[in-house]
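Sharing a structure here in structure tokens format.
One protein chain is absent from this view; the other protein chains keep their places.
Right after this comes chain A.
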Amino acid sequence: MPIEIKMPALSPTMEEGTLAKWLVKEGDVVKAGDIMAEIETDKATMEFEAVDEGTIGKIMVAEGSDGVKVGTVIALLNGDDEEAGDSTPAPAPAATPAKEEAKPAPAPAQAPKPAEPKAAPRAAGDRIKASPLARRLAADKGIDLSGVTGSGPNGRIVKADLDKAPAKAAAPTAAAASAPAATPAPTPTPAQVPDIPHDATKLTNMRKTIARRLTESKQQVPHIYLTVDVQLDKLLKLRGELNAGLESRGVKLSVNDLLIKALAVSLIQVPKCNVMFTPDQLISFQRADISVAVSTPDGLITPVITEADSASLSSISTRMKDLAARARDKKLKPEEFAGGTASISNMGMFGIKQFEAVINPPQGMILAVGAGEKRPWVMGDGTLGVASIMSATGSFDHRAIDGADGAQLMQAFRDLVENPLAMLA
């Protein structure tokens, strides 16, 4: 009986994807772990591995097809029993995943019981123990139960655990997915395209997601903007000195690496800004994971530097280089661009003096960094001089963060950049 291979859900928010490329063809023999196809999700291109052994019987969805709904049968795999004949004994049952009993739900009954291809790389045997009510509540609130500590018998997650401490659990992505994901991207009635010679490019999934998320942010999150001018000279000097010492290790810190660190440390110093707003709770994070905006040919993506507040500068720098490179190749794993407690976006390299960024929900703030440039500057002693100055603007979710708290964060950020040794301490 052929095994149905279905379109996998490769990220928590994925509802459909593009079957970018088949790496196998009909008649190929695959074993578990072989890469069968590349699938483009809303954020990245992912490799799709086989979980069963067998021969590709039929490819049902041609490569290049987009909008393939999760769960759609994309190929049929003939199991060993069909193609191996009687010479080989039946394979160890462990190799084939347990066939899921089809629930007598509304789903139209299909003759062969489908074997679910395991999509997410979850370790086997990691069943989450949670009460039915806790599961229901978590689903409603968009809380990922894998991050919740259960207080019930044998660590069972119960209702009270969700009431008490969703803070750690509520991975920002999950929360974001809950409410807005249900509403499809705002697709206004097809605009009247004026009769001017033009090219029409089909929107990629990534572009659609960007459109949806940014629209939601601007519509639902009241932004306030706070700008400071920051003197960079000491930071540039420190960077030079550090890089001289780090050269032998092949590490070269960028200004942006230092700014990531400064933002993370200031978020810890002003915890009221390291927050997330949910309908009935304010979540305060205990570490700062910084999403860093990286521009790619297809659009913006925000890989996350986790624990940036406590990470060393060299670690931030090394990780950032790797993430940015893979972001441009669309090889980021979903967990690498999900989460983050705040964002930073730097347009200094384009000579932008100052700008206001759109908050990346459900985060509470984003820092927009302009170019560092020589400007006339009133020095500490009151004389007029020339200094390297950079304008930085924080956008804050005003539902969660008061103006004065945002101002404190900007002040802390400026102090750290102007006295950069403090953030190394």
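Quick notes on this one:
Definition applied: a contact is a pair of C-beta atoms (placed from the backbone, for glycine too) under 8 Å apart; a residue touches a chain by one contact, two chains touch by 3 or more; residues count from 1.
Throughout what follows, contacts and distances are computed from a predicted model.
As stated in its UniProt record, the chain not included in the shown complex is "Dihydrolipoyl dehydrogenase", which appears among "Transport permease protein", "AGCS family alanine or glycine:cation symporter", "NADH-quinone oxidoreductase subunit L" or "Dihydrolipoyl dehydrogenase".
Interface note for the absent chain: among A:Ile39, A:Leu137, A:Ile305 or A:Leu416, the touching residue is A:Leu137. Listed residues A:Val158, A:Val221 or A:Ile290: the one in touch with the omitted chain is A:Val158.
Residues 131-134, 136-137, 140, 151, 158-159 are the ones on chain A that touch the missing chain.
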